[in-house]
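Note that this complex is displayed minus one protein chain, with the remaining chains in position.
For reference, chains read A, B and C in written order, and residue numbers begin at 1 within each chain.
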Amino acid sequence: MNIFGNNIKFSIFGESHGVAIGGIIDGIKPGTKLDFEKIDLMMKKRNHRAVYSTQRAEADKYEILSGVVDNVATGAPLAFEIRNADTKSGHYKDIETVMRPSHADYGAYVKFNGFSDYRGGGHFSGRITAPLTFAGAIFKNELEKQGIFIYPHILSIGDICDKSFMELENICDLGFFPVTGKEIEDKMLNHIEKVRADKNSCGGVVEIAVCGVKAGYGNPFFGSVESEISRMMFSIPAVKGIEFGRGFDITRLTGFEANDNYYYDDNKNVRVKKNNNGGIVGGITNGAPIIFRVAIKPTPSIFKTQDTIDVKSKENVQLTLMGRHDSCIVPRAAAAIEAATAMVIYDIIS
Amino acid sequence: MNIFGNNIKFSIFGESHGVAIGGIIDGIKPGTKLDFEKIDLMMKKRNHRAVYSTQRAEADKYEILSGVVDNVATGAPLAFEIRNADTKSGHYKDIETVMRPSHADYGAYVKFNGFSDYRGGGHFSGRITAPLTFAGAIFKNELEKQGIFIYPHILSIGDICDKSFMELENICDLGFFPVTGKEIEDKMLNHIEKVRADKNSCGGVVEIAVCGVKAGYGNPFFGSVESEISRMMFSIPAVKGIEFGRGFDITRLTGFEANDNYYYDDNKNVRVKKNNNGGIVGGITNGAPIIFRVAIKPTPSIFKTQDTIDVKSKENVQLTLMGRHDSCIVPRAAAAIEAATAMVIYDIIS
Amino acid sequence: MNIFGNNIKFSIFGESHGVAIGGIIDGIKPGTKLDFEKIDLMMKKRNHRAVYSTQRAEADKYEILSGVVDNVATGAPLAFEIRNADTKSGHYKDIETVMRPSHADYGAYVKFNGFSDYRGGGHFSGRITAPLTFAGAIFKNELEKQGIFIYPHILSIGDICDKSFMELENICDLGFFPVTGKEIEDKMLNHIEKVRADKNSCGGVVEIAVCGVKAGYGNPFFGSVESEISRMMFSIPAVKGIEFGRGFDITRLTGFEANDNYYYDDNKNVRVKKNNNGGIVGGITNGAPIIFRVAIKPTPSIFKTQDTIDVKSKENVQLTLMGRHDSCIVPRAAAAIEAATAMVIYDIIS
Partner (left out) sequence: MNIFGNNIKFSIFGESHGVAIGGIIDGIKPGTKLDFEKIDLMMKKRNHRAVYSTQRAEADKYEILSGVVDNVATGAPLAFEIRNADTKSGHYKDIETVMRPSHADYGAYVKFNGFSDYRGGGHFSGRITAPLTFAGAIFKNELEKQGIFIYPHILSIGDICDKSFMELENICDLGFFPVTGKEIEDKMLNHIEKVRADKNSCGGVVEIAVCGVKAGYGNPFFGSVESEISRMMFSIPAVKGIEFGRGFDITRLTGFEANDNYYYDDNKNVRVKKNNNGGIVGGITNGAPIIFRVAIKPTPSIFKTQDTIDVKSKENVQLTLMGRHDSCIVPRAAAAIEAATAMVIYDIIS
């Protein structure tokens, strides 16, 4: 079911071309003052206008329906909605029964016996990350008050790769387009522009560092911090992999190389010499920054003609998509991932 | 909490050096005949004797306490236990407050205010995968009756790599030490022997293919098939990454290359030309084999002397481990992962 | 958290004097055609105009935000809202810190550190049963398609008592004001009018019969049918007791008198000679009608002056309420209970 959380509860709803999208957030501390400037910034990051993003002119204007009086959370469930204003769903009618490759269409068609809302991916649309981003922004602000900061990083787009947080001296805020410098940003944007011009698309890797989480959070086994984070990340459309710390590369190290030795620093704080485990050992935080990377597949909506099937005629057909589609969703996904991280970390430490 | 499942419920308990380990399984269909031969084989796979595994002479003899009459499940919760027979915990006393690097010790120490059972990793021990394996074996048998088969694969150990299921013509059972041939097995065993001789350890990658799951299972967002599988996998100690289908590599493909085109085969069955998404799109199965890879870090318990801390004296100290420790847990982890996959897949399709 | 259900999930939100109330329903079968006539009837039952009910002119006009295309459920979460139109919350300002006796005010004040929305009971308002009624109406229609019917009954108001379903030959639909005849209805309405004229209020007992549920539903222990139903019933404001079958009276019978003997009828169907257990034995349905009674306390909002406290001044004060308040909520509660029963029964048999 579309509910997230152990200590908080977040329910999500909506379709790309329905009346509204939104959610209910349960678990915001009574008395929490909502910082709409910060919420709006996060929403803007998820929705920014660029060559690579859809031209959909929607402002993602949210309205809070309950749980807030005079901008302060009451403790009751906070429901909110974002009305879908600019939905041209006409051209979806033509492809109602044509299954777009690598989209949820076919699985959803089977699961929902043909009743799923096919328009723009319906409930499976990446657009549904907008409510997630709104909710995450609230929790991100709360985390910051506790000294916990989340730093998103576009690590790669296609084969254009930035340096990892694992190699950087300092983990810090990398800005609106979060890479380590203008040069790499330009390379990435050029790459996106190139695939766009080719009616194609590209993917990438988003890296997240969470600094300030103390040791001792999480649970053994099914409630491990990695379990909780990964479960959230794979709820974001297009995510195909996640790795913590050194991730898959750690499998090529020896134990002696891989092990994160502890030491007391001069102030008798516990530190690790390396952070190959990404701040989580045995499912429990050890006080080091939580670092993980998320693989985002190339946008499946491309303008090249593709082979696929029509489930009505039961024939193999060709499909040429129209409408607005990002040629690369990585920068926008980075915002959704940042917000989603805030939600899951808040849930873990609550 | 240590409970897994939406449709089934599996609770786990025990410590490496406590009285017993075990679990409660709720959700086995009444009338299910338990196939103890198959269960025992799975338990043996998780516990096999080899140069690289611990010399602990325990037979992992389980006893069923409830829920079964005359080898048939009644529908009531099935509780079982494995008594810990051969526990020499004396030598752990010396290192009670010395935090083993890359073990759960320190996080657990903080989380449980110093009351956690430190002996052999306590509740965080890899030994707790024995109950998971027992339970998974039951569900694996049930899946096979429905035509769903799980194939484990040791894809790599250290930098010795086998061919992936993604490249193989046929996905099939690869045997007790699941690799594609004797040659690669020997290479891997040699590598393990080499690190063992060096008082060191190594990790690897386990690949799983699940064949026979029909299209339409899973849920959008928080209940995506990837979310459910990843949550389970990260509950297995030493897992640091997971990727589905082409995983992180898909980020370097274009959308056109990456997209899995559908087609009708001659019998009008829906097929995919490629399976870059590993059988899951938008969180929902599409009928293609579910393929994923799991990164297992090198065993943190090594016999080389390591730097670490003593939380009692609050001093930096050196630690030289004694006792029995696998220099490579990948082959045994493969069995736990196979069983865990069975449990999560059964839960998803129930 | 404000989420109900094991197989379905229902989230609820809203405050009496906020922007909107509503909910998200997850678990409606894809393809379900919504019968708005029946939904509207149920909403009207919960909101009918009478001498004893509030004069609030709100139409409880709901809007569906997602999960429905052309009046048919898609299988995605169905979100809906009811905007609060006619909210005169001004007079609540004066009593912001005066705790109304037998209302949630004081507990909520403590729980939410003084941040709860005090206006009209906020999230604790009986008005929040409107979303519950909307959702329940959908499930009631679905149950009827499966041959399961829910019959509400106003068993008593104050000390005016109707005959119980336990004594009636036939269990059947008792109409809009569900009692066994006009005479008892008039008596009840007179009683309500009398307490209203006296600036006082009264309570009553609502009885429910659910016919058509087959034997074998429910779970032993924590998931007993009585556990599930009672949990739902006590979520409805003002409910103070529940009893199944003969309820508290069964404690005065002997086992021989109390036991519900089974027999095969002429068609070899299993029947019970009595139904003292109200259709549930050992937490599991036995095929007989599920019968239970729910105690509704008198409306705590009365126009008589009452002693209470002001948590701001920390003084004992007197309170004279203004505004609109039902002198008896039993008839409206009966509709909410009917709808809530539909939801919980649907959840149990799903």
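Miscellaneous remarks
Following the convention adopted for this analysis, contacts are C-beta pairs under 8 Å (C-beta built on N, C-alpha and C of every residue); 3 or more make two chains touch, one makes a residue touch a chain.
This is a predicted model, so every value here is computed, not measured.
The shown chains contacted by the absent chain are B, C, with contact judged over the whole complex. Shown as candidates are C:70, C:169 or C:307; the residue that touches the absent chain is C:307. Of the options B:12, B:206 or B:258, the residue whose C-beta touches the omitted chain is B:12.
Only one residue in the set C:61, C:273 or C:312 touches the chain that does not appear here, and it is C:273. Remark: the residues of chain B touching the chain excluded from display are 1-3, 9, 11-15, 18-22, 24, 26-27, 30-31, 63-67, 69, 72-79, 81, 111-117, 122-123. Listed here are the chain C residues that touch the chain not shown: 1-4, 12, 99, 101-111, 121, 123-124, 128, 156, 158-159, 195, 198, 200-205, 214-224, 226-228, 230-235, 237, 239-248, 250-264, 268, 270, 273, 276-278, 280-286, 293, 295-302, 304, 306-309, 311, 314-316.
Note that in this section only the chains that are shown with their structure count from here on.
The most central chain, judged by C-alpha centres against the centre of all protein C-alpha atoms, is A. Distance from the chain B centre to the chain C centre is 47 Å, each centre being the mean of its Cα atoms. Multi-chain contact residues of chain A, defined as those touching 2 or more other chains: 1-3, 12, 111, 123.
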